[in-house]
Each structure stands twice: as structure tokens, then as C-alpha cells.
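For this depiction, one protein chain was excluded, whereas all remaining protein chains were kept in their positions.
On to chain A.
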Amino acid sequence: MTDPVLVTHDICKSFGALQASRDISLDLRPGEIHALIGPNGAGKSTLIKQIAGGLRPDRGTVQFLGRDVTALDTAARARMGLARTFQISALAMEYTVLQNAVLGALGARGGVFRFFGNVLKDNDLRSAAEAALDRVGLSDQAGTVTGELSHGQRRLLEVAVALTLRPKAFLMDEPMAGLGADGSKRLTGFLDGLRDEAPILLVEHDMDAVFALADRISVLVYGQIIATGTAAEIRENPEVRKAYLGEEDQ
């Protein structure tokens, strides 16, 4: 199967006079990590929101698994297998790490309207949750209240919850943010192996991670994709250097 998993067709979105997305077309193919980079305010988060379902584009369509999902809300897209992680951790902070993971497994399996049995004693959910925590190395923290986790551990938990969804595509908004060199390296290694499970659309500021991971890179500037290509192509692209890399890549 070489059909792309996720496609956006000419997405446009304006907030008043500000054009946050201008005719954005990109796709995510099976087995790849597609990185989306661009300076602050380029419209990366706006684009992610439109792909995830939190925001409706003014024009254009979003296709997921060959289906037009532009009219579907976030929850419906998530049920189809679009797993998103947030720039600022969006977790249930009063819950333990395990409860957050079980919540993900519950969303993936369905059956929310069960009122009697103890959900933490549901073996299917619990083993799915524990397996995901184990993969990101959070098993030891299963009983810790999420609000007490370090920033880096929260990022890992975000990824673990995304894993419980058995996703068809990942949408990751700056997973490395604030991780520190060590954590960043570990997560890079982890994401590297993850692409075979489901492709990742990765928004990231950490250029080392992007160039180490990405099969393709798209550069977004002022709401517009100015270039898409392999890491080497993007490095060499004069327009990109001028608009973006020049300042950050020494």
C-alpha cells in the first residue's frame, strides 16, 4: 500500500486579516516520518488543529485513510486512529499514570457506558495500558499521580496514551519540547522505531531530531509550505535557508 494515510488538499484558514494557512497540501505516507518545521507563528499549530479536528478549515479538505474527514470532530477522527500528542501536555493531572493510559485504551476499545465494574481491573484495558507504559519506560511510575511527573515524563506519557489508541497515524506537536538532551535523544530513538507501526507527522523545533528522523521535511512560512523534500534537499534549498534555517542553523 503506497497510498498516503493522511492528505490535506489546499487547506486555507484565516483569522480576520491573518492568513494562518494558505493552500496547504501535504501528505503522510506509510512508514515515514514527515516533519513540519517553520519559524514561530508560521501556522504549524493551526495546521495541526485542522488535521486533528479541533478547527475547521475555511477551504480545502482533510483525508484520512482514504476518507474525507473534514466534517468529523476530533473524537471521531481519534476513533478512526489518528493519535495526537500535544505541545503542552494535555493529561488528566489528578489521575495516576496508569489511569491516563487506561483512559486511552478505553477510548480505543469503546464501552464507556459501563457503570459498575472497576475499570482498572479490566484485564484487556489494563494490559493494553501497561504494555504502552512499558514501551516508553514509564512502568515504574504507573502508580504516580500525573501532576507529580517531571515535564519529560509527561511527554512520554502523552506518547504512551497515543500508543494505546493503536493508531493508524501519529500527529505529534513538539514532543521533544523541554526534554533536555538526554530525554530528547531517547525519544528520538523511540520515534525512529515507531514509524514502521504508523507514520508520524512531526512538528518539532529540535533540528537535530528533525534531521535525524525525518524521511521528508516540509517547511511552513507565513502559512505557506515553501518547500518539501528530504533532509538533504531542505538543507540545500536556498529559499529555506533564507527564510528559516539561516538564523537557527548557525
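In this section, contacts are C-beta pairs under 8 Å (C-beta built on N, C-alpha and C of every residue); 3 or more make two chains touch, one makes a residue touch a chain; residues count from 1.
Rule of thumb we're sticking to: contacts and distances are computed from a predicted model.
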Undisplayed chain, where the name is taken from the UniProt record, one of "siroheme decarboxylase", "Transport permease protein", "NADH-quinone oxidoreductase subunit K" or "Amino acid/amide ABC transporter membrane protein 2, HAAT family": "Amino acid/amide ABC transporter membrane protein 2, HAAT family"
Omitted-chain contact residue, chosen from A:42, A:69, A:91 or A:219: A:91
Sole residue of A:36, A:51, A:161 or A:187 that reaches the chain not shown, by the stated touch rule: A:161
Chain A residues that touch the omitted chain in the full complex: 52-54, 73-76, 78-79, 83-84, 86, 90-96, 98-100, 102-104, 106-108, 111-120, 122, 125, 143, 145, 161, 164-165
